[in-house]
Every structure is written in C-alpha cells, then in structure tokens.
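Missing here: one protein chain of the complex. Every other protein chain is in place.
Labels for the chains are A and B, by order of writing; each one numbers its residues from 1.
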Amino acid sequence: MSTTTAPADTQQALALDVRDLTVHYGRRSRRKPVPPAVDGVSFSIAPGETIGLVGESGSGKSTIGKAVLGLQSATGGSISFFGDDITHAAPARRRALAAQLRVVFQDPYSSLNPAMTIGETLAEPLRLMGVGKAEAARRARTALERVGLPASAAERRPRQFSGGQRQRIAVARALVCDPKVVVCDEPVSALDLSTQAQVLNLLADLRDERGLSYLFVAHDLAVVRFLAQRVVVLYRGQVMETGAAAAVVEQPRHPYTRALTAAAPVPRPAEQAARRAAREAMGIGAAGLGTPSAAGCPFASRCPLATDVCRAERPALRRVGDSDVACHHATD
Amino acid sequence: MSEYLQAKPAQQLLEPPEHTATEASQPARHQLPRLLRRPGGIFGLGWLALLVVLSLTASWWIPYGTNDQQLSAALQGPSAQHWLGTDELGRDLLSRIFAAGASTLGASLLTVAVAYAIAVPLALVAAERGGHTETVISRTTEIMMALPGTVIILAFIGVFGVDTVLIMTVLGVLISSGMYRVLLGVARSLREQLYVDAARVNGLGSWRVNLRHVLPGMRTVLAVQAALLFGIGLLIQSGLAFMGFGPKPPAPSWGAMIGTASQHIYDAPWLMVPSGLVLSLTVIAANLVADALTDPEEAPRTARRAGKRAGGAAAGPAEPDGSGVLDVRDLTVAVDDGPVLVSGVSFRVEPGRVLGLVGESGCGKTMTALAALGLLPAGVAVTGGALHWQGRDLAYLDERHLRPVRGREIAYVSQEPMVALDPMFSVAYQLTGPLRRLRGLSRAEARDGAVSLLKRVGIVDPQAVMRSYPHQLSGGMAQRVAIALALTGGPKLLVADEPTTALDVTVQAEILSLLRSLVSQSGTSVVIVTHDLGVVADLCDDVAVMYAGEIVESGTVTEVLDAPRHPYTKALLGANPHAGETVTPSHRLTAIPGQVPAPGSWPQGCRFRDRCLYATDACGQPVALEAADRGGTVRCVRATELAVAAAHPDERTPA
Partner (left out) sequence: MTRFLARRAAMAVLTLLAVIVLTFALVHSIPGSPGAVMLGPGASAQEIHAQNELLGWNQPLAVQFWDWITHAVRGDLGTSLTGGNEVGPDLASRLPVTAAIAFGATALSGVLGIVSGVVAAVRGGLVDRFITAFSGIVVSLPTFWLGILLVYIASIRLGWLPATGYTPFTDSPVDWAKSLALPVLSLAIGGAALVARQARASMVEALGQEHIRTLRATGIPPWRLLYVHALRNASVPVVAGLGMQFVGLFGSTVIVEQIFALPGLGQVAQAAVTSHDFPSVQGVVIIATVVVVVTNVALDVLISALNPKLRAA
C-alpha cells in the first residue's frame, strides 16, 4: 500500500511515522467478525508539520490518535517517534516520551480533573519528569500566560472556567513541557464558533512559534484545512485519500472526499444552493446503506461510481492528480 | 437548560460560578459543609458522634455495672435511678446499652472495612483492565451476590460457633460483591473521563492514576456506601444477637436486649423501647448521612406544571384563525426567581417559510423555540410577551389547552435523535400510537400510515424499521423516524432544535434535504434552531441572529448572510472556517474576544459591546432593533456607519 510521506529533505528525522497501523477493539469473536477500527493506515509527520486526520464517526481517526499516545494498543503495524519504535513502548519508555508527545482532547469538561487545581494539573507532567516543585509551578504559570490566561488561574479549579478557557488550559498542559508532537483530538468540536476560532488561532501561533508538529484529528475538513499542511481522509478505518491540504479540500478525487466536502454547508446562500444541487446530483447513497463487504472498498455501498470490482477488491492508494487516492475509478 | 448552564462569562473567572454543566459529575469538594447544610445530615452526624463519644467513654460515666443485678427492681420503666429502666434481672438499661456500643459500632466498621478492602481494589482493577479480567471478576461477584447471605452466615455460626469477628468478616466478604458492582460503575465512568487519559499520557503509572485521579472521584460514593453498609452491618449483627447468636450472656448487646424484650412483651412492653430506639436511631442516622451526601434528584413534575406561567389564565381570542402564522411578540423567558434567559424577542413565521434561530450556546435560542410548544424545562417560564398562533396566545395556555396544539398544529424534532425515541417501544408502536390518536385511524390504517410516513422521510425498508427498536437504528435513521413522528399529526409548524448537530456531516446533508423537501411538499413552516450559519444558508428563508437572549439582527438569509450589519453576525461569519472563500493556513480566523455572557450578567445597553471591535460610548445605552438599510432589522447604533465602511475591505479587522 502506498503511503503519504513527508517531503524528501526531512525524511531522515520524521517526527511521527505510522506504518500499516491496525487496531481491533474488544475481543475477536468467531460468530461475528468485527471489522477493525483502524485498518492498515500509514502516514508520517515531519518536524513542524501538521497532518489532519479527517473522517466521520466510526472512521477510526480518534483511535489512531489514541494508539499514537499509547492509550490504545495496536493490533498490527508500527508507530515510530523520531525513528524510535514506540508501538508497544514499555511504561518507562512512555514516561520518558511523555514530555515530547502531548495531547489536547476534545471535551474540555472531562479533560481536567475537577478535584485538582489548574496549577496541580499543569505541574503533574513536570513533577513526573523530576522538575522541582517551585520550578514546575513557575512553568505552569508561564504556560497559562502564553495561552492567554492570568497566572492566577493556577490556583483555581476547572469548574470556574468556561469551555473555551478550559481548552486553553488543556493546550497549556500540552505545552508546559516543551513537546515536539501534539496530538489534537477534535480540540475545537465542543466549542462555540467564536471560541473555536480563538483556540484554532492559538494552536496556529504556537506551532509557528515553537515548530510543533500536530496530529490534528477532526471531523470538519474546513477546520483541518485551516491548520494542516497535509490531510488524511479516513472512512471505516481505511485511508480513502491523502495529500496536500489544498489539493484534497479543493480538488477532492475520492468519491467519499467529494461527498464530505460537498456535504459541509457554507454560510453563503447562493453558493450553498449551487453546492447542494451539485451534491444531490452526485448520487451518493445514504449513510448506513447496505453493509460493505470486507474484501472490497468500504465506501462501495454508497458510492455512485461503484462497480463489481469495488465490491470484490480493496483499492490500493495510487496517485491521482496531486493526491493519493484509494479508488478504482478516481480520475484527474 | 444545559445551554444556559454552560455559558460562563469572563468576569466570573474571579468568583466561583453557581452552576456548571459538569458540576453533577464532580466529586464533592466540600463534603462536610454540604452534609451539614441538610437537617438530616446534621441530625445523623450528630447522633453518630454522640453515640461514639458516649460509647467510648462508657466505662467512666455509666451509673451501674453492666452486670449489677437488682432483682427487686426488675423490669422497671424509666425512673430517677434508672433513666431508661431495668431489664428482667434488674440491670440498668442505660448502662448496658452504652457499654455494648463500642463493640457494636466497631463490629459494623469491621464489615465496612472488609467489604472495602475487597471491593475497592477489585473495582479499580476491573475498570482499568476491562476485557477478560473484568469478566472473571464480575462473574465471580455475580455468583457471590446470588448467595443467600443470612443463611450462609448461619452456616458459619453453626460450624465455628459465635465469633463476632469471623461473622462480621464473612458478612463483609459477602457484601463486597454488591459493593463491587456499585464501585465498578463509578470507576468505569471515571476512567472514561479524559483527564485519566491525560494523566496516562503524562506518563503516570497505573497505581498513581488510580490513586490520584480515579479514587478521589469516588469519594462521595465511597462515603455514601460506607454509611449504608454500616447500617446494614448493625442490623444484621443485632438480628443475629436477637436470635441468640451474639455475645455470650451476660455480656450486653443491643440485639439480645431486644430479644429479651420480645419475651417480656406482655409484662414489660417498655423493655423494647430503649434498645430498639437506640438501634433504630443509629441506623436511621447512618442512612440520613448517606442521603445527605447524595445529590437529591428532584422529581420533575413535567406533566403537572399547568397554570404555572405568569398570568395563569387563558387569555386572547379563543377562535382559531387558521392562518398558520406564528407571531412572537416581545417574548421574555426567565428562570423562576432567577435570571432572564430570553428578553423581548419578536419574530413572525409565515406559512411555508423556514426561520432559522441562530447563535452560540447560552443565547436563548432553544428556550425561544421550546416556548412555542410550552415545553420549557421545569423551573423556566414565559414571563412576558405573546406567542400568537391560530388566534390563541400560546404563552398563556395551560397544559390542557396546549395538548391539542402539540403534535396536531406544532410539532417538535429534538437535537439528539438517539435519545428522542422511547427505547422501550418499537418504531411501529411509537408511530401508530400518535397516528391513531391524532388522526383517529384504526389499528390497520395506522400501520399503513406509519409505513407511508417512513417512506416519506426517505426510509428504504420501512417494514424492517417498523419492527426495530431505537437502539437498533443509526443516528441518521433515528432522526428520520423522529421526523416521521413529528409529522404524524400533520402539523402546520415544525420546531426543530439543532436537528443535525449530533449527526455526521454527510448525514446532516441528507436530513437537511429531507426537511427541505417536506417543506416544499407540504407547505409546513419550520423554526429551526442552529449554531451553524451554513445550515441556515442551506435550509432557511429567514434568519434571526440571537445574542445574549435577544435578537441582534434579522431578515432574509441573503440579507443577513450576504450583507451582515451587526458586528456579531459579521464576527460569526469571520470565525467560521467554512466562510472564507480562500482560507489558507497563513490566514487567521476572526476570533471574537471573550465569551457569551451568562444570563443575569448581561451588560447594560448593547449586550455585545464588551466583545465588539466597534463599541463606542453610545453603546452603553439600550439599543433598539431597527430597520436595516438592506432590509430586515439590526440592533446596532453604528449599523449604517459600518455598512458604509464595509465597502472598504481593509477595515475588516480593525485592531
């Protein structure tokens, strides 16, 4: 299976390299074989680069993030962090990794321990790294100020903050120990539009300032487009299309990517009417229509282009235009 | 309601807010104060404390030895010499009761300790590992829970004799299985909290994750269950002593004292009072403490809130005019004795038109929509204005008069399709019921009607869906069924509260297409609540932008979205990553500083002025909703001025 790789000059020091990642949830039962949540996904991130993982619910995008963070064990494939295989890293290795590989979760309400002060939450990773108490507190306050909150917020508890402020705190927790890669798991999808923009701008600034790499997981292509240089589009655990963000969003090649971009409404009535007409003309099957065969393309049951080969044979990623597309029928 | 609770203003950063959406799930930080805020808690804690002190110090103060017999004074009632009377051997009851206290309470605590020593580690391990480990532990505890506890304890006594430590330990072991079930649920939900994942990402080891992040969250439950368990321990211990399986006579025990009382019920009924009362009070106290620690769930009284609205009496002309126009005038909605949530909202929905109520969380759009159905949450009511519909004012109709309106004239589609349908009934049942009721169809006709409704909402295999239960449907399918349910009464107006927010974007597009075709086919008018301006552009004819409980701008979608006049609308469009035609990573999104102020803390004058880039001193005065230059209305003193400036794109984002 072909893969997206970072530009050649950064090849030797990939921040994150995911190869053929497969994740099965739960016990495998002989009665009903459950399809894997993540099915042979490969991608890599160069230092300072942002990759967007896009897909709808059940696409496996969050599972990939969890596998990278070691929160979900991989069934197959490998994950490397700056050349180091961390797929099944031992707890001690994970602890060492914790400073460099951080996370911002989706839900700002449950991602902060309500019983701990913000200062305690931010200091926790530092203390584990062996940073002294006073130094950890100082760095926590610095991080808070960097995300636009008063240093005095360190003494308060999560419930005294709004959703957007909590998400800033979560960003501060990710930053507090100078990471190299941050996994952002739907960091703005629980926020209101105006707050969402604040957090997205903050993430963009921090990346530019510190040369961070983001693994940015989201369901919204437009949000991903704002931050990511490259995009991986997932459907039912498989990569459908991948390539430069501009190419994937503006000239989607895979029928699923097209369905996804066409479905997102834009707030301009005339343009939206045209888009809707175009979408309805595409003839995409309703979600949940039919069960895709394990052997073929997962999107075949909804795809307007589907033929027998799509139901029988799983398409490999191949170059179409500027992107890599897993489709038997995609053309320029 | 949650929308209101989530909104937190910036200035509240400095003072603890009263509620937050997650407060219920938080462990009690201030357990003791809350415990002492309730009368039951005070009494329970007070009695237990008194009992412990009196029991531990009993040897110093009790007036008689526990075995001091005085046969001449046997079976007496309370007197100056014997405050609580005497037993059949003339022993002082007060002395015996408190002399037995320490060992009785201690034995119960032993049960609690044993149960916790087993249940807490097992629950933590099972919640952490899941899979096989959890299955094995859970199955084993299921077997233990199915054991007849009392009889097993009797068997132990039969074999090993009366050994209080052994008995209470066995009881603890038996009860630990039930405790495990309770704690497992809590531990599991705590482990689902993202802060546990965050701690694991920090590199915190499994032990420390449990100690620092999981166990503290279980404090309240642990305290509640300990109190309940303590009471159960007391009851079983005393019950055994009552049957003669307690401390060997003449050593005193509460159960045995009640046992003695049961033999003297004819000649000395008083005897059962002191010991029985002390035992009962102690168990009651333990249960009261447990109750006081638990958040009480208020009974909602949903169906009986008739007449609670302001004004109460039904007003307005009773003659339905059949026009199908919803005319909302100066609607005000407020929390009972609390902040105003919606103030002075007016709009008009003509037949066949689709109105979008758009805004962020906490702007009152959902409350506005629910008011039209009289479905405001308990504790929230219309306090002013009017909702004219078919010649009636819905704001002042009581429950009985609203019922014929709901379903038949105005129908509702909710945000969460997966929970909008009753999980206990099949789709067929849920559709045929309203069809028979609202359209007077026979059973067979209703079935056919349901099938054709399902076809109408785009369900390909209606027969299969009819047989399904809600948990068997996907989100999109469930929303189609929910829309079919809303159509059962052939309504003239559909109120849809964020009907696509919980759905995937491709499913959202399908549902929007469905709504659009329903409107064009049936001429139903729609009020749709959404936070997504793209949804408005797709579906709506008219739009009203709400901010902090009031409408700040309204008009047709082209007027408002293509030529926004209010700075808030402009900012919303600027913050929307879908809006920019050529958003590239180098661009920044137009963020609105701060956040929506919570109800009760709206600024004077223009409510947006604290966040507005264009605010001037004039914005401190109340601003009226006025006609905008391009049609529609806008609530901004600088609207005209800014409209002119908008011609110059350079000034799009002034610092």
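Convention: contacts are C-beta pairs under 8 Å (C-beta built on N, C-alpha and C of every residue); 3 or more make two chains touch, one makes a residue touch a chain.
All figures in this text were calculated on a predicted structure; none of them were measured in a lab.
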| item | value |
| --- | --- |
| Where the missing chain makes contact, among the chains that are shown | B |
| Hidden partner chain, touching residue among B:A49, B:L71 or B:L147 | B:L147 |
| Touching the absent chain when the full complex is considered, from B:S280, B:S323, B:S346 or B:T640 | B:S280 |
| Residue, one of B:Y396, B:Y412, B:Y547 or B:W602, that touches the chain absent here | B:Y412 |
| Sole residue of B:A99, B:A381 or B:L485 that reaches the chain not shown, by the stated touch rule | B:L485 |
| Interface with the undisplayed chain - residues on subunit B | 40, 139, 142-143, 146-152, 154-160, 231, 235, 238-239, 242-245, 255, 258-259, 261-262, 265-266, 269, 272, 276, 279-280, 283-284, 286-288, 291, 297-304, 373, 375, 399, 402-408, 411-412, 414, 416, 419-426, 433-434, 437-438, 469, 471-472, 482, 485-486, 488-489, 495 |
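The rule is simple: only the chains that are shown with their structure count from here on.
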| item | value |
| --- | --- |
| Whole-Å gap separating subunit A and subunit B, where each centre is the average of the chain's CA atoms | 31 |
| Complex interface listing, subunit B residues touching subunit A | 6-10, 12-13, 16-17, 20-23, 25-27, 29, 131-132, 192-195, 197-206, 212-213, 216-217, 360-361, 458, 460, 474-477, 504-510, 512-513, 531-538, 557-558, 561-562, 571-579, 583-585, 587-593, 595-596 |
| Residue numbers on subunit A that touch subunit B, as the complex places them | 26-27, 56-57, 66, 69-71, 91, 94-98, 101-103, 105-107, 109-115, 121, 124-125, 128, 150, 153, 156-157, 159-165, 170, 173, 192-198, 200-201, 204, 219-220, 222-223, 225-229, 245-246, 259-260, 262-272, 276, 279-280, 284, 286-289 |
